[in-house]
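Removed from the display is one protein chain of the complex; every other protein chain stays in position.
Going in written order, the chains are labelled A and B, and every chain counts its residues from 1.
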Amino acid sequence: MAHICGPEVVKYACHCGLLRSISQLYFCRHCSKVRCSFCVCHEVDSIFCGKCSENIPSAEARVKKNRCSNCLVCPSCQQELWPRVAATKTSANPDEPKQVVKKMHYLLCQFCRWSSRDVGIPDQSSVTGFPDRENVYANRLQEVLDAYKAVVLAQKQAKENEKKKQRKKYLSYTDITGVTAAALRKRIGLPADRTHPLLKNKPKKPDNAVAVEEVDDLPEELFTEPVNLLEVTSVDQRLLYPEAQPVKMDKLFPVHKQLSIKRSLRCRACEHNVSKPEYNPNSVKFKIPLFAYYHIPDIRIVTVEPLRAGQTSELIIKFTNPTQHQTVVSFLEIALDEPEEPEIKEVEETMDSLNIQEKQHASLPSMTSTSQPSSLLSLGSHRQPMITIKPRQIFQTLNSTVEIPTSTFILPPRDDAAEFDDSGDTHNIQDDPKLVKWRKSNKAFIRLSVTPQEGLELKTEIVCGFAMKHLYTNTIFTQQPQKYEHKVKVFLTLGNLVGSE
Amino acid sequence: MPIYEASTEKLTVVLDIGAAFTKFGFSGEFSPRSIFRSEVYCKKTKKTRRIIDFETPEDLYDLLVEFIHKVYFKYALLSPKDRPIIVVESLLCPTLFRETLAKVLFVHYEVSTMLVLPSHLVAASSLPAETALVVDIGYKEGVVIPICYGMPIVQAWQALPIGSEAIHNNLRSLLTSNNTNIQNVTEKVIEDIKVKCCFVTKKYRAEQLGSSKPEITACPDVKYPLGGSDTIIVPGKCRERTFEVLYEEDNDHLCLSTMILDAILKVDMDLRQQLAENMLLIGGTTMIPGFKSRLKEELAKQLELDRYKTLKIQKFKFHTLPCKENYAAWLGAAIYGATELINMNGLSRENYLKDSHLPDWIDLKDTNRSL
C-alpha cells in the first residue's frame, strides 16, 4: 500500500486545478475528465453504526437523531462502552424452589475504566435498556415554538390576503352593492367568521419570561476548599451532552453513538456517479469505482541523478497502463497559465453535444439558473440546474525544465496472467531507444532529462512538470469502444538540490 | 394550500459558526445535536486549523468547504444539495466571511435556501422576550445589542475584544510568574485550566487581590498535571483574577460594564429602564461561575459615577435562559426555523445566483429594496 498512500511525489492536476496524487483522483468516463473530491458532489449513500456494523435506514436514523440505539459512548473519553455482565442475581422469592437466574448488565469503558456504576445508574437486565434523559425545558420551549409558528403563520396568511386583494383589478360584487362579505355570509346562512382551522385554535401565548434581580452568588466554600481536578469535567466532556453540559464528573451519562455514513460521489457536470460504495457496512468494495488509478497511466519515479542547479540530470520514470487497452503516450510542454482545455477532441457525437450543454452551464451559471422557476415543492422530481465551478489556476511553481521528447511510446494493455508468465515480452514494439530504457508487460521505463533552474539555493525542493497525452479507450458505449486522446498535467517532486554547477 | 407544508417536516440544518465552537442541530429541536470546535484537519500539514485563522479569501473558501463537509457528512448525515439551511450570525459578522459562506453553501454545496438570522435577536426569542439587552460574549469579542420590541437597535451596538481569547491570554500571563514553560502550552490546555479552576470572583476580593498587600487570603492553589511529565501550579490569585480582564478599563475607559451602559445610553430614554430590567447574557464565557453576580456589582458601581448619572436606572434584572448560554442563539434560530419563515424570508439559490450577493443590513442596496 505504501506506493499508493505514501509520500506524494507524483501529482496529477485535476480538472478543477487542484493537485492530487493518483489514488485521490477519479475519472469520469462520461465526460472523460479527471475529478477530485473537491469538484465532485458528495451524497450520503447509506447510514450505519460504526460499532455494531448495522445498516440503519435513513428514516430510522432520523427518528433516532442520527445515533445508534444500541451502542453507547463513554462520556469521559468518548470511546465505545461495552456491556459487562455483573454478578447474576437470583430471584428474591425464597419460596420458589426453582431459582430464576437473572443476568444484570452494566457498561464499562475499556479505555478509561468509566462505568455506568460510577454515576449510579442501576444495572440493567437487558444490554440496551439504559435510560435516556430528557430536556428539562422541553415543555416551555414547545409552548414558545407553537406561539412562533402561529405568529408566522398569521403573517403569511396576511401576506397572501394582501396578494389576493391586489389581484382584484375588477370591481367585486361587494364593492358595487356595498354589502360586506360578512353581511352576505349572514344572509346565506353561513357562520359569520371563517378563519383558517389552524389559526382558530391559537396556541396560548406563553407567559412572558420573567427577569429576576437576584442572581446566584458564588458559594463561599469555593474560596476555601481545594479543587479536586478529578471531579470537574473538561470542555469536551461537557459539550458531548449539549443539553445538560454537566460540570461535575458524577453527572456524566452515557451518550448514544453517532452514526457514520458511506458516501457516493457524483460528477457535477454529467451527474453520473464516479464512486458508489456497496450497501453492506462491512464491505470495503465499490459498486462503481471510477478511480483514476484504473484509467490513467500511473507514473512513478524510479531514479533521479543528483540535482545540480543549471545542470542536466537523468530522470527515469515508470509508466504503467492500468487499462485493458493498448495506449500511446506522448509528452507535451506544460502551460500553467492556461486553464484546462474546455473541450476534448473526441469522436463520439452524443458525447460532444452533451459537453457543449454543460459548458454553457459552466460559463453562464446565472443565465441558466434563472430560467428555472423557483419552486421548493417540485424539488424531488425536477432537478435544479447544475452549477459548475470554474477551474482555478494550478498553484504550483516549477523550478526545473524537462526536455520534452518528440517521440511517443506504446504501453501494452494490462494482462494479469503476464505476471506468471516468464516467457518474456511477446510484444514486438519498435521503441525509440533514447526514450524507452526498458519495458516489461504493461510497464515502460522512460528516460527524461531535467535541468533545475540556475541560481537556486542549496536544498531547494525541485519540482518539474509536463503534460502527458495518452490514448484513452472508452468502453462505456457497448457498440464500439471509442478512442480519443486524453491530456493530463503531471508534477513530479524530485527531491532537493544537492549542488550548483 | 401551502399551509400544510409544516406538517411534512423537512430536516433543516441550523448552524451557528462561532469563532471557537460551532453549534449544529436541526430546526424544531430544543438542543443542538453537537457542539464542536470550528476547526478542520489539514491533510497537508497534518495539523488542525481554526477557521478564523484563514490567510486569504481563497483560503477561507477552502477551509469552509472542508468544514461544511464535516458538518454535513459527519454530524448531519444528509446531502446538503437542494436542502435549506439556517445560519446564525452576529450582526457584526465581517462581510468577507458571510459572503464566502454563502458562496460555499450555494455554489459548492448547492443548498436550496439559506436563511440568515441575527444572533442577538433570535437569542431573545427563545425566552421569549420582545425587549432585551443582549450581551453576547464569545471567543473573539463581546457584543452588546439592545433588542426593542423585536427590532435590534443596531446603532446602539457596542463591542470590545473581551472574549475568551483575551481571558486565555490573561491567564497565560498570570501563570508565567509561577511556571516556566507556560508560553509553549497550547491554548487548549489554558482553556482547560480556565474551565476547571477559574471563576469570576467578587468585586471586593478582586480589588484586594489586585493590591500589593491583600487583607484576604486567595482561594487554594491547584496543581494541574500536564501530560504526566509536568505540573502547572495555578495559584489561587490567578484563579480569581483570570476574568478581571473583563472589568479592567482600557485606554478609552471601556470595559464590559461600561459597554453595557453605553449601549443603554444610546437608545431612547423611555426604553432604558426596560432594557436594564431585561438583561440577557449569552455566549460560552457567561457560563463561568460568578459571572452574573459580578456583572451586577460592576454595573451598580458604574451607575454611581458621573458618566452614567443621566441614565437614572434603579435596578438591573437578568433573564434565565431555558437552555445553556453557549447555544442560546442557536436555540432561537432552531425555533425560527421550525416556522414558515424560511420559505418566506430565506434567500433561494436562484436569487443568490442572480447577483452572487447575500443581502445585508449594512448594504444600502438591500435595505432600500426591503423598504
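Following the convention adopted for this analysis, a residue touches a chain if its C-beta (ideal position, glycine included) is under 8 Å from a C-beta of that chain, and two chains touch if they have at least 3 such contacts.
Here is the rule we go by: contacts and distances are computed from a predicted model.
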Exercise for the section: Pick, from "DNA replication complex GINS protein PSF1", "MKS transition zone complex subunit 1", "Dynactin subunit 6" or "Elongator complex protein 6", the protein name that UniProt gives for the chain of this complex that is not shown. Expected result: "Dynactin subunit 6"
Practice task
Specify the residue from the set A:111, A:279, A:395 or A:438 that touches the hidden chain.
Solution key: A:111
Handout entry: Touch with the omitted chain, as defined above, among B:53, B:207, B:230 or B:249
Key = B:230
Practice task
Sort through A:76, A:245 or A:275 and give me the one touching the missing partner chain.
Solution key: A:76
Handout entry: Contacts of chain B with the absent chain, listed as residue ranges
Key = 225-231
Problem - Interface with the undisplayed chain - residues on chain A - result: 76-77, 111-115, 117-118, 229-230, 249
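Basically, only the chains that are shown with their structure count from here on.
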Practice task
Please work out the Cα centroid separation of chain A and chain B, and write it as a whole number of Å.
Solution key: 28
Practice task
Report the residues of chain A in contact with chain B in the complex, numbered from low to high.
Solution key: 38, 41-44, 47, 58, 61-62, 65-66, 135, 137-138, 140-142, 144-145, 147-149, 151-153, 155-156, 159, 196, 198, 206, 208-213, 215-218, 222-227, 229, 232, 234-235, 238-239, 242-243, 245, 258-259, 261, 263, 365-366, 369-370, 372, 374, 376-377, 379, 384, 387, 389
Problem - chain A-touching residues of chain B, taken from the complex the two chains share - result: 2-3, 6, 11, 21, 23, 28, 30-36, 65, 69, 72-79, 81-82, 84, 107-108, 110, 112-113, 125-129, 191-192, 195-197, 199-202, 205, 218-220, 222, 224-225, 277-279, 287, 289-290, 292-293, 296, 315-320, 322-324, 326-327, 331, 335-336, 338-341, 343-344, 348-351, 353-356
